[in-house]
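Note sheet for the following structure.
Note that this complex is displayed minus one protein chain, with the remaining chains in position.
Entry: subunit A
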Amino acid sequence: MRKYDLVVIGAGPAGMTAAIYGVRANLKVLMLEKLAPGGQMINTNEIENYPGAGKVNGSELALQMFEHAQELGVEFDYKTVTKIESIEDSKRIYTEEDDEVIEALTIIVATGTRPRTLNIPGEEEFKGSAISWCAICDGAKYRDKDVVVIGGGNSAVDEGTYLATIAKSLTIITDLELTADPVSCDYLRSLPNVNVFPYKRVVEFVGKGGEFTGIKFVDKETGENEQVIECDGVFEYIGAIPYTDFLEKTTILGSGGFLEVNERMETTIPGVFGAGDCNSKHLRQVVTATADGAIAAQEASAYIKALRRKEV
């Protein structure tokens, strides 16, 4: 059985920072990731608010963080965690790929989030074809076409700004106003091919003969004033669901499946910490994720020191 001081689940900015701080605290660290290092950074074309980095491509920043972690001696493995167990002072980690059980003194859960969906008529039928959650991946096929973005937060505004450079027209439908940082919102609104519909609720993805034709929406408050916008594709950015399914049988999840932690990133299971977007928190940014990761790793180190003192 492989044994570690710290196993970090997830290699986004929170996980990679936790791993870096972990090895720098002399811990033997394993970082597990089911997809690729970077987390949500991978789907971000340009990050402009990570101090010192200027304007940087998401994957480039991810690779820099990953190389930093590797240079310091963090072990890395592609694994999807299915269950964790806490047995006295030890933790066990089970994965989807094989029967191996990994043992650790501490775990930092930094699994991030996945996009929330609307669950309205037509979504199932057109997802993956006309409905996407990644402008960088699928935006190219909408050159000179009409596109709708649903949502008004940071992701919607960032990805909408990117799509507006490709599409003939971009319509944004959001149930509030645009809520990203004001500079980005003002810039998006100023683009000549962008039209924003605030305080609306999308009720259906419309098609004809199996072909996607547009979306139907109503006034958010009254449910009236039904309108249909014809378009070629839709991108949904309406929030996130945490990747915490494997923790459902534990007691550390709060509302919406997010991890409940204190200011030290401690969960209610001693030795298990949470960091980054999967935590219940207000602001989800690369910089807040890295801060969480640093705190969680420092606390994991302190927890292990206390364990070792107990053993003496």
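Here is the rule we go by: a residue touches a chain if its C-beta (ideal position, glycine included) is under 8 Å from a C-beta of that chain, and two chains touch if they have at least 3 such contacts; residues count from 1.
The criterion applied here is as follows: contacts and distances are computed from a predicted model.
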{"item": "Hidden chain of the complex, named as in its UniProt record, picked from \"Thioredoxin\", \"PQQ-dependent dehydrogenase, methanol/ethanol family\", \"Radical SAM, alpha/beta horseshoe\" or \"RNA polymerase sigma factor\"", "value": "\"Thioredoxin\""}
{"item": "Touch with the omitted chain, as defined above, among A:Asp5, A:Asp138 or A:Asp158", "value": "A:Asp138"}
{"item": "Omitted-chain contact residue, chosen from A:Thr17, A:Thr44, A:Thr111 or A:Thr171", "value": "A:Thr44"}
{"item": "Where the missing chain touches subunit A, by residue", "value": "34-38, 41-45, 57-60, 62-63, 78, 80, 97, 128, 132, 134, 136-138, 140-141"}
